[in-house]
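And then subunit A:
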Amino acid sequence: MEIQSCVTILNEWDIVAARQLGRNVAKELGFGTVDQARITTAISELARNIYLYAGQGQLCIERLHEQSKTGLRIIALDKGPGIADIRKVMEDGFSTSGGLGAGLPGVRRLMDDFKIDSNPGEGTDIRAIKWLR
Partner candidate 1 sequence: MNLSINVENESEQKIIVAIAGEIDAFTAPKLRETLDPLSIKEDLLLIIDLSDVSYMDSTGIGVFVGLFKGIKAKGGHLKLVGLSDRLTRLFDITGLADIMDINSEAESGVE
Partner candidate 2 sequence: MDFRKTMEEKYLSIVKHYIQTQSEQGLYAGQQFSRRALEQKISPEEVISLQKSTMQELMPELPEEVWHSYDILLEIMTGYGFAFREHQSLLSKQQELKNEIEIAANVQETLLGTSIPSVEGLDIGAISVPAKQMNGDYFHFVQDGNHSVNVAIADVIGKGIPAALCMSMIKYAMDSLPEYRKDPSAVLGSLNRVVEQNIDDSMFITMFYGMYELRSNILHFASAGHEPGFFYCSKTGEFKDLKARGLLLGVDKGASYKRYEQFVEVGDMIILMSDGVTECRTDKGFIERETLISYINNHIFLPAQEIVNNIYRELERLQHFQLRDDFTLIIMKRTN
């Protein structure tokens, strides 16, 4: 069962709206304050990437209920320039150069599961899950 809500990212205020959405869902699912802060930090990074590099896109939050597990999935979608070398943006230290996809390795570490798909010219699709412990 999946329930999804989305925020369209166009400007910096939408980052706040996405965070708020993520925090509400996280709280509702029973995440503690530390995990709430981690989830919202991950949302901030992903939404900021959309705002800075793609111009616009969507940030969606899904509630996950699988067998005995409950979790939250962040989906960041854009039709921006895309990423040519995904391996490179997933390398630490790349974010410091301020290029495309800043902070993605950090987001991966904050979450339990992280998937990225991107093609130059077509955009980027990032999905990250945090499970409730």
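Just so it is clear, a contact is a pair of C-beta atoms (placed from the backbone, for glycine too) under 8 Å apart; a residue touches a chain by one contact, two chains touch by 3 or more; residues count from 1.
In picking the candidates, the idea was that all candidates are chains of the complex that A comes from, given by their letters.
Note that the structure is predicted; figures quoted are calculated from it, not measured.
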| item | value |
| --- | --- |
| From 1 or 2, the one in contact with subunit A within this complex | 2 |
| Candidate 2-facing residues of subunit A, complex | 32-34, 37-38, 40-41, 92-93, 95, 103, 105-106, 109-110 |
